[in-house]
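Missing here: one protein chain of the complex. Every other protein chain is in place.
We call the chains A and B, going by the order they appear; numbering starts again at 1 in every chain.
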Amino acid sequence: MRIRKMKKSFKRSLWAFHINTGSCNACDIEILATLMPRYDAERFGIKLVGTPRHADVLLVTGPVTEKIRDKVIRVYEQVPDPKLVIVIGGCGSTTGVYQESYAVTGPVDNCIPVDVFIPGCPPRPEAILYGVARAWEKLEKIMKEGSKNAS
Amino acid sequence: MHPDDIVARFSSELKGHFTASRIQETAEGLDGSKKRVRLWLSIDRDVFHRAVSLLKEFGPPHICTPMASKEYGDTIELIYPFTMNYAAEPFGELVVILVVDIPRDDLRIRSVCDLVPGILYMERETMEMLGIIIEDIPDPRRLFTPDSLGDTYPMRD
Partner (left out) sequence: MDKTITYPLQIGPTHPAFKEPVRFSFKVEGERVAGVDIDLGYTHRAIEVISKERNFIQTIYLLERICGICSVSHPMAYCMAVEDASGIEVPPRARYIRTIIGELERMHSHLLWAGVAAHEIGFDTLFLYTWNIREKVLDCLEQFTGNRVNYAMLTIGGVRRDLTDDLIPVIEQTLEYYLEVYQRTSEILLDDQSIRYRCEGTGILTYDQAVALCAVGPTARASGLAKDVRVDYPMLAYPDMDWLKPITPLDIGKEPAGDVYDRMVVRVLELKQSVDIIRFCLDNLPEGPIASINGSIKIINKLKKVQGEGIGRYEAPRGEVAHYDILDMSECPVQMKVKAPTYSNAFAWVPMLQGSEIADIPIVIASIDPCIACADRMTILRDDGATETLNAEYLHSLSVNKMKEVKSRCSG
């Protein structure tokens, strides 16, 4: 069922920009592992890009430290609409083990709107793929509604 | 290099400013033949720079962790863990821990960046985390913490 839905939504490739807001790198290497030959997210056209201005999706990891907060907001503003934010990992979703820290101002939805949370410390590559697919559906929906409103 | 040599050199050179030493040895390995040696040396603040240069006579000291601290009443104890005699003989490394008491009403200590250049980050961290002023430090800026922290020192009790 889901596969059929996914097929329907794969109209164009999805470009993602990854921003680390103070994570421990575990989620970051799992994102890379998702793109590698074993899981091969690139066969769906999912690609990491080097600048937020080319991206459809923002992948955010980490609990948002105080020093980086402004930069996260700035990167979010640079992503063109329609855009989605996916939070990867437990600390981005809830600040996880880093709660009570004076240097952490997260979780991520404290500073930018979030569409999909992928829990896990770190989430497995399969979970990341699934989360991205869910986000994709949402993006297609937004675009469809957008074009309806325009016409 | 034997820890006793360092203790002897310290007590002859620093005299009254060298207050205590403690050697701890632990046997390691299945047959217990290898020794893990740690040496604690308590010295006065005034001779701290001199003490590190004495240590340097035995070989280049390597700073092992950032400075830890313990607080008692009106003093703060600052702990400098160095390691010596690395890359020389197998399992011959010696951990030398210098312990310095600093009075709470005069939180200053001299920088040893000129002797061990690699210590700069640890000294910068000590300044922002504990509020201890490192004198003659080549780069006194903050290292980790945001400027908004102001005069709060997170590692103090």
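Here, a contact is a pair of C-beta atoms (placed from the backbone, for glycine too) under 8 Å apart; a residue touches a chain by one contact, two chains touch by 3 or more.
Treat the numbers as computed from the prediction; the structure is a model and nothing was measured.
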Identified contact with the non-displayed chain, of B:Glu28, B:Asp46 or B:Glu135:
B:Glu28
So one chain is hidden, and I want to know which residue out of A:Ser13, A:Thr51 or A:Asn110 touches that hidden chain in the complete assembly.
A:Thr51
One chain isn't shown here. Among B:Leu14, B:Val52 or B:Met67, which residue touches it?
B:Met67
In the complete complex, the non-displayed chain touches which residues of chain A?
18-30, 32-33, 36-38, 49-51, 62-63, 65, 67-68, 71-72, 75, 91, 96-98, 100-104, 121-122, 124
Contact with the hidden chain only, please: which chain B residues?
26, 28-31, 33-36, 38, 60, 62-70, 79, 81, 83, 86-87, 90-93, 95, 97, 116-121, 142-146, 154-155
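Just so it is clear, only the chains that are shown with their structure count from here on.
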As a quick test, compute the distance in whole Å between the mean CA positions of chain A and chain B.
44
Chain B partner contacts - residues on chain A that touch it in the complex
66-67, 102-103
Can you name the residues of chain B that touch chain A in the complex?
145-146, 148-149, 154
